[in-house]
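For reference, the structure discussed in these notes is given below.
Removed: one protein chain of the complex. Kept in place: all other protein chains.
For reference, chains read A, B and C in written order, and residue numbers begin at 1 within each chain.
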Amino acid sequence: MKIEPLKVEKGIRVSELVEKFSYTALNARRLGESGKIWKEMVKEDAFIFLTLAGAMIPAGMRDIIKDLLENRFAHSLVLTGANVVHEVCEALGFPHLSGSPLANDVELANKGVSRIYDVFMETPAFEGVERFFMETFKELSGVFSSYEILWEIGKRLQNSFLSLAFENKIPVFCPTLHDSIAGLHLMLYGKNAVLNYSKDAKMLLDLCSQKRKMGIVIIGGGVPKNFALQAMLLAEGFDYAIQITTDTPQYGGLSGATLEEAKSWCKLKGDAKAVTVYCDATIALPLLYAYLID
Amino acid sequence: MKIEPLKVEKGIRVSELVEKFSYTALNARRLGESGKIWKEMVKEDAFIFLTLAGAMIPAGMRDIIKDLLENRFAHSLVLTGANVVHEVCEALGFPHLSGSPLANDVELANKGVSRIYDVFMETPAFEGVERFFMETFKELSGVFSSYEILWEIGKRLQNSFLSLAFENKIPVFCPTLHDSIAGLHLMLYGKNAVLNYSKDAKMLLDLCSQKRKMGIVIIGGGVPKNFALQAMLLAEGFDYAIQITTDTPQYGGLSGATLEEAKSWCKLKGDAKAVTVYCDATIALPLLYAYLID
Amino acid sequence: MKIEPLKVEKGIRVSELVEKFSYTALNARRLGESGKIWKEMVKEDAFIFLTLAGAMIPAGMRDIIKDLLENRFAHSLVLTGANVVHEVCEALGFPHLSGSPLANDVELANKGVSRIYDVFMETPAFEGVERFFMETFKELSGVFSSYEILWEIGKRLQNSFLSLAFENKIPVFCPTLHDSIAGLHLMLYGKNAVLNYSKDAKMLLDLCSQKRKMGIVIIGGGVPKNFALQAMLLAEGFDYAIQITTDTPQYGGLSGATLEEAKSWCKLKGDAKAVTVYCDATIALPLLYAYLID
Partner (left out) sequence: MKIEPLKVEKGIRVSELVEKFSYTALNARRLGESGKIWKEMVKEDAFIFLTLAGAMIPAGMRDIIKDLLENRFAHSLVLTGANVVHEVCEALGFPHLSGSPLANDVELANKGVSRIYDVFMETPAFEGVERFFMETFKELSGVFSSYEILWEIGKRLQNSFLSLAFENKIPVFCPTLHDSIAGLHLMLYGKNAVLNYSKDAKMLLDLCSQKRKMGIVIIGGGVPKNFALQAMLLAEGFDYAIQITTDTPQYGGLSGATLEEAKSWCKLKGDAKAVTVYCDATIALPLLYAYLID
């Protein structure tokens, strides 16, 4: 197929550009193709997992996540504990701040500022989050999966993808909840609450075993990627897969592992439609969302 | 400054999204900031160099380059020999083809297909390019800078940034012209033509010594980056700089070197406005162009 | 300080080369410096965590891990579930095989071969591992931390860092045990065993609160990195830190986050000795071990 030189007109919409990307090459093409695959997933009524690692919430992507769930472009979310903590922070009204990645970190520490690359977070935010978790976790009693804990959190928030998940009983898994500030607070304050991931695994297996097309959109690798892919070892494999990452396969880590490799494990079906986009997800994900809503 | 969670509405235009990116973080923010810096360059009537390395023309970016020059968003171009060859190829009507990076390269060789990651180029294209270069270079006589050779090439083409450069006497430098198929053909067929880069260096120094603001947009590093930055060792340094790359500084190569580092060499002024976007330029450059025309 | 051109003599020992690396630049220097910091940690009787992510065991690094623990160059290990599974596999006598990263993954799947970049693993290995886990987990009853589960596993193995850990009661944490084949089998066969990470967190906090110098060697990021660093939010911060990774900070992910950034969180002390080596750990770690034993 011929590569078509990209022509950009004044006033071009994002969705038009993403469409045009699919006739170019390199990662623009991959981005365009991922848009088409995601659209097909939606059209074919596939059940879609969205997995999320990296500093996506601190970087300002929380509304995109919420809108993806609200528009049913994803039906389940798997994310890291850090993203949960930062989402709670935002939902409570403690904003993240823009900062320099070249700042002196010892000085930042002295001023009570914690840095995530070019994002700053101040002490009051941590205190607010701790208060929220303390109050929330004190009220909990029993054995909880991570998605149940997140529903409990969502119940107490507004204007968050976590509150949306609670209201619509969307399963949001956090397989590293214990490895986060939320997890520390759960341990300190949730004396009567036990976190047990077996319940997560069971729910996940049920979702993976549905009699419909299955799709996955992987943002940035990590445990969320492995958690969702691995469940397919006990099911039939994904029909569709999109991966947005800046990790490459040459060093053998899971985050950079190709979707082709996942086929050898039968985590993807042999004929699955799959594409990896090598791009910072803060750029690629909003482009894809804009493509999908149009 | 507060990071503002990104809100994407139905029908959003690219320029609106790039504007919004500048209030987020990570590379979306960098992309948004680079848009603002480029806009300021244009507004302040800076003289703008655009340097181009990597497989940008094979990947379908030729019209973006032409439109950037045509709209005076860049006033001079520095590019690799390979991009010249592939531009001639396109302008002559030999398209690049979309292919798989997983193809068997020995089989491709047997079929006369050369691969550039996911771009295929077939034997007739190479033959057409050779014919064109043979005819062009046979007619040349004397000592030529690279920009003069490119004007001679542009004179014989249509609908190309090279023909545009010829018509408008835009200086397009190719400091690695000899290290390309064009260079091989120049050596084989241009018996009366001598390529001498001293003339390029002089023109470049003249351009760098203008009494106006100076700006540079670096796509992908390599010799084009060094060539344009280095001229500033003999002038006053750039006022504005944008770099779009996927190379990182940790391995010490020039392509990944930061714009901060360039300040230690006085290639950039100490107070230059500068930002690096870590992103495949096939994605970032069209976004920036769309932002600029709006 | 002057950079000393590296002189390599016939028969040079690894330890000599690593020493010399510390007078060069770029990542050779970083590697040399990390050797010196690690040596100082040992000399100062620091308590040393080693965290392990990436396909290190499949890639043949199991004896290095064992020898590091045996020689007291590390006193606690934090690793991913996948590395546990592959270690059990090796200890049971099922070797990993060398393969091509260009292999056809659908054909591999049909032959029962699972691929990890250039490492192949065959069906009998998975069956052997499943049998072992089934028998092990059936016998367990009660609430277990991950380190207790790993001791139970180690008790039933020989010639493994896991058996060494059992024998010497070395705390080996696996904060993603549930997100692995081991975790799936624990859920399926360990009906009377409950995995609870609170116990891990408590043990970890105790270890982090010792009245001695604290050090950490981070291989490849991921949850193991976060798990160990995060505990320091409730303690005084590490005095020494070494990070070996191929991830870079520019995309905002935790695995690529700098050790400087960790200082803003007080996970490292402000005056901690810290260095990151950007290198595949299959190369860097054996070099460092050879340096340490000499």
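Here is the rule we use: contacts are C-beta pairs under 8 Å (C-beta built on N, C-alpha and C of every residue); 3 or more make two chains touch, one makes a residue touch a chain.
Because the structure is a prediction, the values reported are computed rather than measured.
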Residue touching the undisplayed chain, where the options are B:Leu31, B:Ala46, B:Leu68 or B:Ala82: B:Ala82
Positions on chain C contacted by the hidden chain, ascending: 1-8, 10-15, 17, 21, 23-29, 31, 55, 58-64, 67, 90, 95-98, 102, 117-119, 246, 260, 278-280, 282-284, 286-287, 289-290, 293-294
In chain A, positions touching the absent partner: 25-27, 102, 248, 250-252, 278
Residues from chain B at the interface with the omitted partner, ascending: 53-55, 58-59, 82, 101, 103, 105-106, 108-109, 113-119, 175-176, 178-181, 183-184, 187, 194-198, 201-202, 220, 222-223, 226-227, 230, 233-234, 246-247, 249-255, 257, 260-266, 270, 280, 282
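As a convention for this text, only the chains that are shown with their structure count from here on.
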Homomeric contact chain A-chain B: same or different residue positions, threshold half: same
Intercentroid distance (Cα basis), chain C paired with chain B, Å: 43
Chain A and chain B, separation of their C-alpha mean positions in angstrom: 34
Of all residues in chain C, the ones touching two or more other chains: 250-252
